[in-house]
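Here the complex is missing one protein chain, while the rest keep their positions.
After this line comes chain A, so read on.
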Amino acid sequence: MEQRSGSTWRMTVNEKKFIEDALVADLRIDGRRPFDYRRITIKFGREDGSSEVQLGETHVMGYVTAQLVQPYRDRPNEGTLAIFTEFSPMADPSFEAGRPGEYAIELGRVIDRGLRESRAVDMESLCVVAGKSVWAIRVDLHILDNGGNLIDAANIAALAALLTFRRPECTVGGDNGQEVVVHDPEVREPLPLTMHHLPVAVTFAYFGEGGIMVIDPSYKEEAVMGGRMTATINSNGDVCAIQKAGGEGVVSSVIMQCLRIASVKAADITSKIKNAVDAYNTERALQKVKRQSSSVAQNINIPDVTMKESNDDNASASNQTEMLVDEPERISKSEVYRSAQTITASIGDSTKRDKDTTMIGGPSNWDPYSKGISLSLIRSPKPLAGPVAVAKEQNEERMTQNPGEPNPEETTLPNSGPVESSDVSQRPSSPKSLKDAVKPKNRRKNKGAKNTS
């Protein structure tokens, strides 16, 4: 279609040569060393079984659902697992909506092979009534941003989603022992899936007649590479799958070296995934305990607008000028973040950053907590690097620029470097709710209603 041809991106000869020459000198264009991963961020959604993974610029979302179906005839007491990959057109202008291209199918197959044939997910525990009903697990992977190395990112998203997924508990009853009763999650705690091991995919790219190889290629490196190999390995050192489809020929000694490197990386990534999942599980457990207090706090929660009213009352002229002065500083800081992100992009370090859990129930919804902070900051004479002025609401996210100030994950607003802001670890939000309870609240909504009714 002619409307798509305008959007194909072609790499210039200069760029290609530059990347290849730099690789000869062991330099990559984003500053990494040849065997460094980009920074991995794993976040979880509100529901069980939904994960968002960012590997450098690549962004993938995973979502797991389950339903009761009839099993296959030849496996009457095993559940089923199906992987669906969606190459959303938002990830890359060349991805078309509708039919998946060959790369999409290859990605789906590699992840599927890694999970199913290595028996990572325990299928027999998914059986409810042999031959009649079993659980069918469906994993949807949505590629949101194509920054290179989709296979690894999608694999991590699938694993994270499977580890945090909870299926409803069901009991078999009835007169002939064939009736299945699925219990509501509120009544009986849903159960996690049994995962025997975590197969992690590690992708290598080859350049220059197979002489040079790098791990975790970025988008531009993928456009230049001669060949690619993906090795799916678990932390025990078992090779679950290897995929090398065409491309440059590579000597077998190099392949063996790659596998050795891959097993080290796989162990590293496995520990990151486990840390993120553990953090999520503790949050979830706390959430269940806190549910009573959460409803109280939400009562206090006011839509953003009302805070604006009270803030306008409180904000002094000095605060406003302070905000104006800090604006350019904040903007330049955000620009610095953006450029830093593209150039250094980080090296796969195993910091504890990936235990950011956004959107776990209440906290991310609770703007009032941050409002609590901002109002208290007005009162206290503490100088902040970021803009303090609370003349407008939604300056909680400005606090994200301030390294010391924790922030409710991706809340609000235009951070040009949202990856950075999300790195700030989640703050305990309960103390703030009390402060907020004291504040006078103007119900602007009610005011509006009073005017109209």
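Odds and ends about this structure:
The rule we apply is simple: contacts are C-beta pairs under 8 Å (C-beta built on N, C-alpha and C of every residue); 3 or more make two chains touch, one makes a residue touch a chain; residues count from 1.
To be clear about the criterion, contacts and distances are computed from a predicted model.
UniProt lists the omitted chain of the complex under the protein name "Exosome complex exonuclease RRP46 homolog" (options: "ESCRT-II complex subunit VPS25", "Exosome complex exonuclease RRP46 homolog", "Glutathione S-transferase kappa" or "Transporter").
One of A:Ile19, A:Met61 or A:Leu81 touches the chain omitted from the figure, and that residue is A:Met61. Note that of A:Glu47, A:Asp238 or A:Asp278, the residue touching the chain absent from this view is A:Glu47. Along chain A, the points of touch with the absent chain fall at residues 1-7, 45-47, 50, 52, 57, 59, 61, 63, 65, 86, 88-93, 97, 138, 140, 142, 144-147, 219, 295-296, 298-299, 301-305, 308, 327, 331, 334-335, 359, 364-367, 392-394, 397, 410-416, 418, 443-446, 448-449, 451-453.
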